[in-house]
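The block underneath contains the structure these notes are about, expressed in structure tokens.
Only a single protein chain was left out; the remaining protein chains are all shown in position.
Let's turn to subunit A:
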Amino acid sequence: MSEPFGALRAQLLDAAQAFAGGPGAVPDLLSGLVDDVDRALREELEIFPVCHHSPASALAMVRRLREKQPKVIYMELCEDLRPLLDELRNCRLPVALQAFASEIDGFPAEWAPLSVVAPITEASAEYQAIAYALDTPGVELVLVDRSTDHVFQWEPRDQPEPENVEPEPENVEPEKVEPEAAAPEEGEEAALHGDAVGIEIGDLRPGFAELEAYLLHHGKVRHWSEWWDQYVEQPLADADYATYRQVMVLIGSLFRRLRPDAGDRTRARDEDRERYMWTRMREHLATSGADPEQCLYICGAFHAASRVEQFGLRAEVTEFEISPRTATRWQYGLIPSSHSAIEAQFGLASGSVSIAAATWTKAVTRGGLTPFQLDGQKGTRKRSRRKRELGTPAPREPVADRLSGFLARPPALDALDEAELLGWCVDIVRLARRNGYLASTADAIAVFETSILLAGMRGRARPTPYDFQDAAITCIEKDAVPGRCDVRRLCEILLGGDRVGEVGYDALPPLARDVLDRLKPLGLDLEKRTIQRALLDLDARPELVPCSDLLWVLRRLLPSDAVRPIMGSRRLGERSIQESWDLAIGRHQRSIVELGYEGVTLEQVLERRLRRAVWAPKATAAQALAAVEDSILYLGSRRFTDELGTRAVELLAAERTVDDAPEVLRRIRRLLTHYRATEPELPEWCQSFVTAGYAHYCTLLPTAFVDEETGVRQVAAMLGFLFGMESLALSFGCDHAQLELAVQQSHPEAPAKVALLWAAKSQLGLMPMSELRSKCDELLGNPLVVPSFPQYMSGFVQALEPAPALAPFMVEVLSKAFARLPDTVLLPWLPKLITTLRDQAHELVPVLVREAGRTFPATLAAVDSWVPPWTSKPRPPSSPASIQVAGPATDLLASHPAACDAVAGLFGYEAEWRPAVEPTGGPGMREVTALMTDHPETARALTAVLRL
């Protein structure tokens, strides 16, 4: 068999024989590696192995594309993301392709929403291929990896716990980015992808932690990115295509073969992906009739060393059944990404993607290469068309062994690039000074020297960015970080910094474009990533009112710091004359793009969300009322508001608990006030809500009073509803007797609820004030009950809600309690009283304080002579002759006695009318009589009215 790698295989087997001492796993492994390389290189369809964020891959890709000029490019990327690629030219890279599904079908409900992102950076091989394919006429780009739907289909479903349900990002290592490396402001950029599952082309990393630790230890480096840079990236940067390909497949094969058995699930999934890709390629070749010689298959080095039976165009087994997609509706879009987000998502060391980008830029300049770039790509240097023209394609070279030489030879070391290092040193010192460090030229010299020494110690002549970073930390970082960034972060900024992508207007979903269009009158560039201040004088410029409306909807839908009102508010019954906003829309582009998956306009999204909230199985009446409020505030659609209101009525009637009663009361009161102020009559659903609520709470009241799980606050809110809405409910046909019956049927045992019941009875006139007072006095007089008196007090405090007229009595009881309760009871209760008042009845406190102010003397001197009103004896009735003076007022009352009789009855007196006497001139009476005589018109008019 004439195979190019025969010599290498023999050499490796000899080595295995010599060092491993006989047959075993090592010879198999080593010869397997050579087999894999051989197999991948012999394949008729040219396989281009890549690794993510590898400038070497990107460089090799540029060279190969120019050389081969393939007509069809197959790429390892979810096939359903293909339409998004055309939009890349409207974006500033890095951006991420996103597939998103909130309404899922065929997956466990707790997985929702599903989100997959595939970030694309400029310094990647895949971008080069995309740019080449999209801008070269006659070239077809075919994505062949499983669809995003399959990403989730192939996830195991046997873990019930939610934290396990979220599928792990495919290439996230357990070891996350070092926390100290993440500067505070970096967090926001690092979270750009949200909690999406990350997908990358060319994932290449050791299969288990021990192997990685071993490589790092022996490679004398700190993290994987540094290892890769030192041992693969640098030697391959200027390597020829054959060497590049063979080395990459070799590494892919090594990591593939060195995998623990425990990774069977991942292994099976990876193999299925390979079968999927080969099936898709075969299908495409069959339908398009493309010549395999003219095709290029770009996949991760890991997949290039695949051993599945479907591998290769001439594979014996070709069947692989691709399962149909589920009915889940996937939405696609582009979201901004950033270097730090990519690093965080894929467990790369902080700054590694930036360093890779810097290396790429430098290598492109040094190698005189012209990389591919999409026409109109934002945020890049424009290259002349002449330079981009392709030459004539070169034929494919026969496979020759380049591995032996590569493995046997020490890597060619880069010579010291003094100018580059000097530039870095000067810049880092300048940057450090700007960030509060006391760095000087002496530090620049020290960093320079230390970088060279460190590189020398690590066996290289040219300091890598990592050596430079270490040197800068050693020489500049002292005991404390003076500013926001430490030297490590400053080095990252210097060596490229975190680049944040931006999705261009044309690539945005309709909703996001609509938002930007509608906010145009503000005159701000909202695509900027800075926070911008918008000032809206709504009176002077009424055309800004729609902008204000939109901003409030955005406020409701986006994360809280995306749009933040500084001045102005939107609540029922309020209207801002001027508003001032801090807008960070550019920074929250992802959130807006994701809103775009839910609808075409913001209003539609909000409407859908509100509708979904009120129709959710666990929806409550309080939530429905909140939705009604939101609908009035943000949507202004009467029809929709009524629909939500009607749903609130249904929910209230179906509720079996009264936990939400306080919330319901607060909201319905606010809504009623709003409707009374703005509309001639209440909407129908409000009427139904009040009547349904009245009946509902009347029914539940006796149970709530005795139920231990129902709190006092809830019962107080129920009573508040019943008393507060009673007049309205009665006018809509409810029956007062229902309430009286409910109160009379209530027999609470808990002291707080007993107090509440007394208050309710007193409000209803079922318990006169004198009885209430005597009950309280009895409680205070009974030493066995005294310890529980504070609980009664809490009940009374809560009773202020349904019966505000009890405020004077409350002041009286509180005063008595303070006067008579022993310290052992009073002192532990005081903090509780304060917290209860603050938490549950803060709106009632002003009433209480005002009442207390009225009751207690205002000056210190008056305190001595002050007698509490409740201790003074009721004044003996004065002689009737002195007060029953005949006159228009007396005549009026005497001729219409019903009102007075009712009041007397309420106070517990019997109505008794005595004949009036003529005025005899008591103090002040003469003046009144004189006034009435001089100006009789009022009295006459009143008499006339009454006679009518």
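The rule is short, and it goes like this: contacts are C-beta pairs under 8 Å (C-beta built on N, C-alpha and C of every residue); 3 or more make two chains touch, one makes a residue touch a chain; residues count from 1.
Just so we're on the same page, contacts and distances are computed from a predicted model.
Per UniProt, the protein behind the absent chain is "AAA family ATPase"; the candidates were "AAA family ATPase", "NADH-quinone oxidoreductase subunit NuoF", "Putative hemin transport system permease protein HrtB" or "ABC transporter ATP-binding protein".
When the omitted chain is restored, the residue from A:Ala442, A:Leu535, A:Val600 or A:Val849 that touches it is A:Ala442. Shown as candidates are A:Arg82, A:Arg458 or A:Arg513; the residue that touches the absent chain is A:Arg458.
In the complete complex, the residue from A:Arg157, A:Lys220 or A:Arg265 that touches the missing chain is A:Lys220. The missing chain, though absent from the display, is touched by one residue of A:Leu59, A:Val232, A:Cys475 or A:Leu764; that residue is A:Cys475. Hidden from this view is one chain, which touches subunit A at 217-218, 220, 222, 438, 440, 442-443, 446, 449-450, 453-454, 456-458, 470-471, 473-475, 477-480.
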